[in-house]
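Right, one structure below, let's go through it.
Every protein chain except one is present and positioned as in the full complex.
Just so it is clear, A and B label the chains in written order, and each chain counts residues from 1 on its own.
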């Protein structure tokens, strides 16, 4: 069921109605049933994998929790009988036991993901034939969400949930199954299971966000997708200015598609009274790539930071290695070694997460490398700034924003090309093929987009920028909520009618899926 | 300073390395796509008087070689719309064209009698076995026809009482 399908809208409406009809203490059970329906209609086979993840994670988390309980009990009972060393040994033993459960759980679940998603990547090293697995819906998202949970339980950040059905709801919450955000148990454990009474304010706010999401998705992203599909259909034909145009169109498409999808997700959750974490914070106002990654797909990046970056860079072994390098090679390298290693690992895995092919891995690594490079260049910038005081000029800030946008756009070329050679060739051709005059004169209208389409896209981009800009301090919807009802209504009626008229749907437009469903 | 140049060098090596490995992969890819496009654009081709007639080929290229059809030329407008079916009546076959991107291209070739043969040697009146031995057994059978699809075209033989009654090359 796609977000843009009529059946999805009907499904949400039906679930919503039931949700507020049933006794409040059953609301979460209602939601769980909705998830089961949602997942089963996508195929029973996929559901089996999710159930395996739920059961295994639940079981391991309970085992870890029990070890905590045993230890607590033992400490209380045997407080006076044990020596300090004995206590320490007992704790270490507990930790070891817990660690085993966590590792087991992670190996099992990432094992499923690896087999289903990455088998063909491994096969590409051999002469074997690729196999055709159908990926269960949302597997990358719910696996990450579950593994975050088990690590948090192991770390003692959260307690393990007693009720497997509650845990199942956390893993399978249907609006976020298809494209995130990747939530944490500690953020959802209350909001998911609380009793929610219907509120008009919240309803309006949710609907607003959903409409805005659909507008971005159907009017902007799906329109951009038409042009991009033409360009990607033949890279040998669409070079130079077309490559440049394709790069811009993809940036617009990805942003509108992904943020639009998340708006719909968060909006739907809001209708149920559930608050999901934000996934974006005006990413295209970032002044550096590192900042961009703190503002784009926030929940994924936070996941990697907490569960990959810190554990690697702060580990005891890394500490030892760093010390050794400082002593035997140089202080600089010793200092950098943990950060560099962790960064490269994180970005390698981030690339892998986005897709089981080399273009994504290279894309991830280049992101990491550029960020490290800019870190290294920081002192130089500081020096220059110390002399010229550039930072106080708005123009310089704008320059930084454009620079970051350019880097993001160029790197994304690896994303939609799916083939490293094509991406590089297209990139080079932007500078070597001198067809800018003809393409921007007439050629751009031969890729499935007419002048009115371009005008609409441009208007869409401007609207998105304005909305982003207006939402820096306080979210646009909060600002709007202070305005009169008539104004609010007019704005969202305009958006709604905009979708009805300008939306890319129906015969004559190819239906397109959310880009992020593939990950 | 040294550090930076090291990083720069590292980046460059990486780029070169990537383009290099990408390059070899790219040529592989290029040749396969070329092959594919060749396959899709031709399919079965009818040859007459040394002129090849393929589906979706420009009609003008063919008529300029074959000359004006003796049976004349006819155009039929679709009801209500601008579309137009055009017919060139050659002696033993009829060429039908339609507009694609503003150009007349071949829509179908229909045999009118048993004086013409397909490139593979089949003519009206031949037995079904002869067809299947010439074209193989991977055909679709529907409506009293056996159809061989290739690329974006289909070659259909109507069979009645074990004999071919019509032969048509056309857009799928």
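Convention: a residue touches a chain if its C-beta (ideal position, glycine included) is under 8 Å from a C-beta of that chain, and two chains touch if they have at least 3 such contacts.
Quick note on the criterion: contacts and distances are computed from a predicted model.
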Message = Not counting the visible chains, the remaining one has a UniProt entry; which protein name from "ABC transporter substrate-binding protein", "SGNH/GDSL hydrolase family protein", "ATP synthase subunit a" or "Ion-translocating oxidoreductase complex subunit D" does it give?
response = "SGNH/GDSL hydrolase family protein"
Message = Considering the complete complex, identify which of B:75, B:129 or B:161 is in touch with the unshown chain.
response = B:75
Note = Across B:48, B:63 or B:156, the one contacting the chain not displayed is B:156
Ask   = So that we can see where the missing chain sits, which residues of chain B does it touch?
value = 71-77, 79-81, 87, 89, 94, 110, 112, 143-145, 156, 158, 165-166, 168
Chain A residues that touch the omitted chain in the full complex = 6, 450, 452-453, 485, 489, 493, 496-497, 500-503, 505-509
